[in-house]
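Every protein chain of the complex appears in place save one, which is left out.
Letters A, B and C mark the chains as written, and numbering starts fresh at 1 in each.
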Amino acid sequence: MSSQVPAGMREISYREAAREGLREALTKDDRVFLMGEDVGRYGGSYAVSLGFLEEFGPDRIRDTPLSESAFVGAGVGAAIGGMRPIVEVMTVNFSLLASDQIINTAATYLHMSGGQINVPLVIRMATGGGLQLAAQHSHSLENLYAHIPGLKVLTPATVEDVRGMLATALADPDPVLIFEHILLYNRKGLLPEQAGAVDIDHARIRREGTQVSLITYGGSLWKCLEAAERLAGEGIDAEVLDLRTLRPLDDEAILATVRKTRRVVIVDEGWRSGGISAEIMARIHEQAFYELDVPMERVCAAEVPIPYAKQLEDAALPQVEDIVAAAQKVVNGNG
Amino acid sequence: MSSQVPAGMREISYREAAREGLREALTKDDRVFLMGEDVGRYGGSYAVSLGFLEEFGPDRIRDTPLSESAFVGAGVGAAIGGMRPIVEVMTVNFSLLASDQIINTAATYLHMSGGQINVPLVIRMATGGGLQLAAQHSHSLENLYAHIPGLKVLTPATVEDVRGMLATALADPDPVLIFEHILLYNRKGLLPEQAGAVDIDHARIRREGTQVSLITYGGSLWKCLEAAERLAGEGIDAEVLDLRTLRPLDDEAILATVRKTRRVVIVDEGWRSGGISAEIMARIHEQAFYELDVPMERVCAAEVPIPYAKQLEDAALPQVEDIVAAAQKVVNGNG
Amino acid sequence: MTETAEPLTGNIAAVHALDLFRKMLRVRRFEEKCAEMYSNGKIRGFLHLYIGEEAVGTGVMESVAPEDAVVATYREHGHALLRGISMNAVMAEMFGKQEGCSRGRGGSMHLFDKTTNFIGGNAIVGAGMPVAVGYALAAKMKNSGAVAWCVFGEGAMAEGEFHESMNLAALWQLPVVFCCENNFYAMGTALDRSESETELVEKARSYKVSAEKVDGMDVLATEAAARRAAEHARSGKGPYFLELQTYRFKAHSMFDAERYRSKDEVKDHELQGPLRTFAARLKASGILDDQKREALEADIAAEISAAVSFAEAGTPEPVSELGRFVYSEAQ
Partner (left out) sequence: MTETAEPLTGNIAAVHALDLFRKMLRVRRFEEKCAEMYSNGKIRGFLHLYIGEEAVGTGVMESVAPEDAVVATYREHGHALLRGISMNAVMAEMFGKQEGCSRGRGGSMHLFDKTTNFIGGNAIVGAGMPVAVGYALAAKMKNSGAVAWCVFGEGAMAEGEFHESMNLAALWQLPVVFCCENNFYAMGTALDRSESETELVEKARSYKVSAEKVDGMDVLATEAAARRAAEHARSGKGPYFLELQTYRFKAHSMFDAERYRSKDEVKDHELQGPLRTFAARLKASGILDDQKREALEADIAAEISAAVSFAEAGTPEPVSELGRFVYSEAQ
């Protein structure tokens, strides 16, 4: 990140931006409160809510016991009861303990009640690997939730999105899950002085290009942008599309970049089989079959529980070299 | 099912076949036991284990409290402890309460322990819709588990498979999930007198055809076969591939039928976005791109929590007409 | 029975007593009609009847205030009717009609009603508990004075969500009344095969939650206990747990061979049935006589057949509407 900060912008870390978004939400609407394990006295396992307990008090910054299913379900009930809860689940790995509440309750109430009972609940979770936390802390399971009708799934990759998507999610009448990649918290980025709520209905081109589309989201966005730089060095002009929202997917934006470059690499950190990349590939196949000159490529995590050892974890997760190789393959027909 | 039973075969219901498989397993190996809600005194929620309590006793036919996470986790521990537990979770919908044990524990132990601790656990679950049980009893979530490295996922559609896959699963050193579609239990089929363990590594052609491949599994197999009959009436010769195992997928068999017909319809009862059909489509795209003349089609569940009312449930789930229409589209270029 | 029935004592007004009886009877007859409609195929899916347990819902619902919420299970027809959802809307729901209280999407297991805060109709055992706790949390934070009534069976107490929900409600002193309908079976699993501690109030007390064991076959005892629970919760003293001992006279759902209990066991309980015993007491107190009873039966029969006709005449939700209510529609 360059030290040159353009006018009207400021440099801020992803963690700080997430914190600003939370603070703004808590300040603007007294129905909003934050609930989860160690969000208060500890300051949040990733220090996002550090200082909030003092600032907003224990009624609105609620440390919960280790009871994922109950406090996520309590978020559902509180939302129905007129509050605007933000529930923090430390990582998506632990969210499996609450997956019944999320999938069988939060996602079904509106439909089962014939449109009567909507659930304006926001759930934040950390996701992803890269810190050598091994097989119970490193997985990217957001695609499991992206499969579920009734949920919306957001994956902010930028400081502007992590700050602004929260406000949009809170304004949404239905359950919204927000996934923050653990490697992004310390990452700095530029934020417009006037930053506020952002649209969550559209994917965004993060880098214009003409020869190959790198379609991705979250933590992998930055790997794709780096890959694009390297490819530029080799004379390959890559476009990078940040999906931003995994459910619903922005088909229009996906098809637009595909029609433009006719060559596609899809990158995500989940396991390859049955991951979100498969769905994107399927949609492109169905809707742009005749626009493709060569088969699309997926760059995903190896199909192993993420191991601890650095070299193994690195090998298991998509790396810039893998993305570059995949792009070279679709462009030049070789890897 | 015709009343003519060929020599060496006998007619039997899917429920009976599942029961025979269980009985054989319990008889052959005293390390095997069955554990789950109401498997004993009640006789199994779908009456599969009716009479087993009397036959094998309460030590091996264990009624559990309503504690999905604990009794599935207990299956993991018992498997490590040298037993061969068969854990029954009434339906895949409830299995979300045990998804942490299945995904974070059963699927990770072998890898996290560097190959030391394998988990020879078999979990049986009912899946699927069609009985107007609404949004908390009707979903097909097997693809969520098919995404997880370390698990094997079996979806028997025939009486031979539901009987024989259990033995193969019990012989497997690693966790195996078996999904039985609720609509199949009363379905009759022909079983070889010498029925026994069946291979779980290969998909099977259930109907030979030349013009279009209908790729499916489980409850949808029978809809595809019926669709194939109808298509035959219109002079369209459809091949039907029964995947049988969702993890690992049998790429060879999938590609073989695709290369043969060059036209593909994939059918499953899960929601379309991020379902198993997307993965199959992606694999075919990656490996048989140049063999396809027209885009593949997916016939999946509508992206709604399955509703109660008959006409709505029917509309939400894949029907024979939908499969026929999709096949016509890929063959004739119209729906 | 009748001869041994003791008359009502104390200051229970005759009208009120008769009203309680009418409410129980109304639920009983409604459930009987549902069974009939199920066997003739008008109602589909799973159907869990409340027959035998009417005194519980009737007694409890007397203390439920308009602003309160009720979070129930798949065995909730009675609670829905007692909460004030029209019989028409409930029957139409089970017929899968647009006029149903869940627009035909929920069916028997998923009755919902926003206007009375009837939050299901939950068919994942135990899953309603955290929702009730959350509703109570909102009530406390908003200082609305509302109480969340959480209804569940004794079998649900083995689920982790019971443990987590009780602890959270107690830790945060939330206005939740946990109503355990102990009918002694979870499908085919008897209480003592489901819980190592069968003294359910002891389980509740282990969370420092005030708890009472109540004869759920006695509508007056149930009503009185629910009143105490409501006062406790409403006055900011935190959650309250009621073990309401009752019995399920019919099968768990419509597919159930009932191999896990004897016909005699069921008979014995039927003889102590909530309607039968209360009717006897009302008679012994001169509050109810055959004529009054017939009048009640006639009114209820009329309401029920009207509900059936209403449901019959209802509109099946058009298939074109399938995709609605997955996400909220812009107002």
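Keep in mind that, in the parts below, a residue touches a chain if its C-beta (ideal position, glycine included) is under 8 Å from a C-beta of that chain, and two chains touch if they have at least 3 such contacts.
Because the structure is predicted, anything quoted here is derived from the model rather than measured.
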>> Can you list the shown chains that the omitted chain is in contact with?
In response: A, B, C
>> So one chain is hidden, and I want to know which residue out of C:Val70, C:Ala158 or C:Ala225 touches that hidden chain in the complete assembly.
In response: C:Ala158
> In the full complex, which of C:Glu54, C:Glu99 or C:Glu195 touches the chain missing from this view?
Replying inline: C:Glu195
>> Using the touch definition from the top, which of A:Asn93, A:Thr108, A:Thr257 or A:Gln328 touches the missing chain?
In response: A:Asn93
>> I'm checking contacts with the chain that's been left out. Which of B:Gly82, B:Gly235 or B:Gly333 qualifies?
In response: B:Gly82
> Given the full complex, what residues of chain A touch the hidden partner chain?
Replying inline: 37-38, 40-43, 45, 47, 50, 63, 65-70, 93-94, 97, 131-137, 302-305, 307-312, 315-316
> At which residues does chain B meet the chain that is not included here?
Replying inline: 33, 59, 62, 64-65, 67, 69-83, 85, 100-101, 104-105, 109-118, 149-150, 152, 173-174
>> Residue by residue, what part of chain C touches the chain that was omitted?
In response: 158-164, 166-167, 170-171, 193-197, 202-203, 205-209
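Keep in mind that, in the parts below, only the chains that are shown with their structure count from here on.
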> Looking at C-alpha means, what's the farthest chain from chain B?
Replying inline: C
> Can you give the whole-Å distance between the Cα centres of chain A and chain C?
Replying inline: 42
> When the C-alpha atoms of chain A and chain B are each averaged to a single point, how far apart are the two points in Å?
Replying inline: 31
>> Rounded to a whole Å, what is the gap between the Cα centroids of chain B and chain C?
In response: 37
> Among the residues of chain A, which ones contact at least 2 other chains?
Replying inline: 69, 100, 104, 111-112, 149-150
> In chain C, which residues are in touch with two or more of the other chains?
Replying inline: 102, 104-106, 110, 122, 124, 160, 326
